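Take this structure first; my questions come after.
Subset of chains shown; positions unchanged.
Chain naming follows the written order as A and B, and within any one chain the residues start at number 1.
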Amino acid sequence: MLALLVGHPAPAGAAVREYWIAAVPMSWDVAPNGGDPVMGTRIPASERRFTALVYRRYTPGFRRPWPNTAESADNDGIPGPLIRAEVGDTVLVHFRNRDTHYRLPHSMHFHAFRYAPSSDGAYIPFRSGRGAAVPVGGSFTYRLRAVDDSYGVWPYHDHSPSMHESIGLGLYGAISIRRPGDPVPDREFVVYLQNHMGVDTINGRAFIGNTPTFRARRGDLVQWDVIGLGDDFHVFHVHGHRWLRNGTPVDSELVGPSSTLQVRFREDAPGLWYYHCHVETHQDNGMIGLYRVMP
Amino acid sequence: MLALLVGHPAPAGAAVREYWIAAVPMSWDVAPNGGDPVMGTRIPASERRFTALVYRRYTPGFRRPWPNTAESADNDGIPGPLIRAEVGDTVLVHFRNRDTHYRLPHSMHFHAFRYAPSSDGAYIPFRSGRGAAVPVGGSFTYRLRAVDDSYGVWPYHDHSPSMHESIGLGLYGAISIRRPGDPVPDREFVVYLQNHMGVDTINGRAFIGNTPTFRARRGDLVQWDVIGLGDDFHVFHVHGHRWLRNGTPVDSELVGPSSTLQVRFREDAPGLWYYHCHVETHQDNGMIGLYRVMP
């Protein structure tokens, strides 16, 4: 099976990681608390709730949903589960289309990895194969390799002909790949910037209290995995912190659809801080959250 | 007082710099010359003039406005006065809200610096303190430290609940921090990109003759401090010049809300040149100025 992949023999110690992931419909509320506590505005339920499509992880053979644990509590909607790997790993993603609501074909397209065109998951008329438009009830296994230049933070998302509805409905997730020997962060926060229901969301939620409240302690090596999708450009900003980009201190960085930021710093600023998109209308429209650092 | 700041003892020679800055209303005209000399268009006064809110620097104790001099002539409206520091410095900013026109609460939020949450100046419901929403007539002192990763070009701006009116009205300024021993530029130009009255402005003005005409001489070390705020993304371009970014020559760089560019070059191209945002509609709509280099 792996012989189909071009070149790059697996190094000693490389793992084969398998994921079972399905596209499933799910009721979603972009602001379960009902609105924006900063400005005191309320959003009617009809403007907050929709039937989302999400990637959900399952136990082997799609027997039951993968349980959330204290260590990994992200199998709960938008975005899909974080796919982790190390350079050298082979990753097999067994995908099943369980979109019983919209009944559209779907796929998975992965940035970061090396793969044969048959695992690209992108629909090309008359040319792409089965993995580019998996029908409702169908399955496909994507065969991926984390190679030398695969490390970093990356998106995955639907790239079937229905991608232009489905990405807006939530069919996307994050990939985090490290090099063996690189320091492992104590905290890793996924920050997915996208628009849903006309609201600017982080991980599918809008306004503080709905968006994730991230937590760290002084001394932690903290990593933020920031990813954009959709149509808009954003500026990721964290209050009270700076980090280096190519040797230059920054605290505000541009991110666009499918571009990513891996932001790392050693935490030394206890307190309650905002993180947000610094585009004013996006910040006003929900793209803001809280970050609590314990002393 | 400084013991409240976390860690980082001040190095020998570090200064304590104090600023007295008030938010004040001010009549403002985005195009005092009346329009765009490139296209020959005129803008009616009613579409150029508004009551701005600006940060204005005062002498100690807010006794009188800080006088403009040949060396420092920026205490005149939009943007607010350039706040300078060196790594190692402590900066105390005594802020007073003199917004007698709109009568809104205001604050100052500083990028770049290290500070305790009480000096963040950002309103968090039920959590932030007095510095996050200073009422009309009130005062607050922000205690800031320029630490190892504070050097560069950064914005400051209102982050109170009224920020979404006030930033559009002019309540922002620039910070420039250098490392002791780094070369001091002969010329430093602040280029603030923002939209006022629906017009694309540089330092609150639109179209050549209204926007700053910057001046340098052959041989000068020139530094441009480029900062965006608001909703839009821009591309900073200078005619007839190039500079290095991470070792690669560029002459056009993206800047978004709160992201910044520190552009440096040794001047060797005498002449009259444009600098402008290369987004076509922004350039047409006022975001362009002149740069005169003497031989």
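Observations
Everything that follows uses one rule, which is that a contact is a pair of C-beta atoms (placed from the backbone, for glycine too) under 8 Å apart; a residue touches a chain by one contact, two chains touch by 3 or more.
It should be emphasised that the depicted structure is a prediction, and the values quoted were computed from it without experimental measurement.
The full homomeric assembly consists of 3 copies of the same chain, 2 of which are present in the displayed coordinates.
One rule holds in what follows: only the chains that are shown with their structure count from here on.
Per the C-alpha superposition, chain A sits rotated 120 degrees relative to chain B, a value rounded to a multiple of 5.
Remark: chain A and chain B have CA centroids separated by 35 Å (rounded to whole angstrom). Only residues 6-7, 109, 111-112, 114-117, 120, 122-125, 127, 149-152, 154, 161, 164, 167-168, 229-231, 233, 246, 254, 256-260 of chain B touch chain A when the two sit together in their complex.
The touching residues of chain A, when paired with chain B in their complex, are 37-39, 208, 233-235, 237, 239-240, 242-244, 246, 248-254, 268-274, 278-281, 284, 290.
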